[in-house]
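The complex appears here minus one protein chain, its other protein chains still in place.
Moving on, here comes chain A:
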Amino acid sequence: MFIVDYIKEVYGAVKSLLTGMNRTGYYFTHHKEIITQEYPDNKDTLVLSERFRGEVVMKHDENNEHACTGCTACELACPNATIKIITKFDVTPEGKKKKAIDTFVYHLELCTMCNLCVEACPTGAITMAQTFEHSVTDRSKLIKKLNQPGSKIREGVE
């Protein structure tokens, strides 16, 4: 009985080995199935999907205008205090005071890319960008000002 079991086991082992080698042989002769992407060598051809959440950015048009009213909805929606909106008061031509954004402070080092701020914004002023190479040598470089210098709110956005 012992001998029979022994032979069975050896047979099973050889069979397993051959099955494994069969797969190895298959992949050895089918190079096309290799899917490894050689980052960073593939940087020029690397395409990320348009919804990929890399960092929060503010959209500016060609006149350097954005749609942010400074309503702080995004600041309130953010779970980890990544956004800080500093507002100021602009004087309109009619002489009225109007709340506007002074600085949109964005702490990239705190952001978890959860998309809640983008969802919360009533005017669609912010969006997610596809950049992902965020490493810097100093933490303070990750604190960003999202509204570009000299930018102002687009006409008609309330």
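Simple rule for what comes next: a contact is a pair of C-beta atoms (placed from the backbone, for glycine too) under 8 Å apart; a residue touches a chain by one contact, two chains touch by 3 or more; residues count from 1.
The working rule: contacts and distances are computed from a predicted model.
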Omitted chain (choose from "Dihydroorotase", "NADH-quinone oxidoreductase subunit D", "CO/xanthine dehydrogenase FAD-binding subunit" or "Amino acid ABC transporter permease") - UniProt protein name: "NADH-quinone oxidoreductase subunit D"
Per the touch definition above, residue among A:112, A:131 or A:148 touching the missing chain: A:112
Residues from chain A at the interface with the omitted partner, ascending: 9, 12-13, 15-16, 19-20, 23-24, 35, 48-49, 51-53, 73, 77, 79, 112-116, 119-120, 128
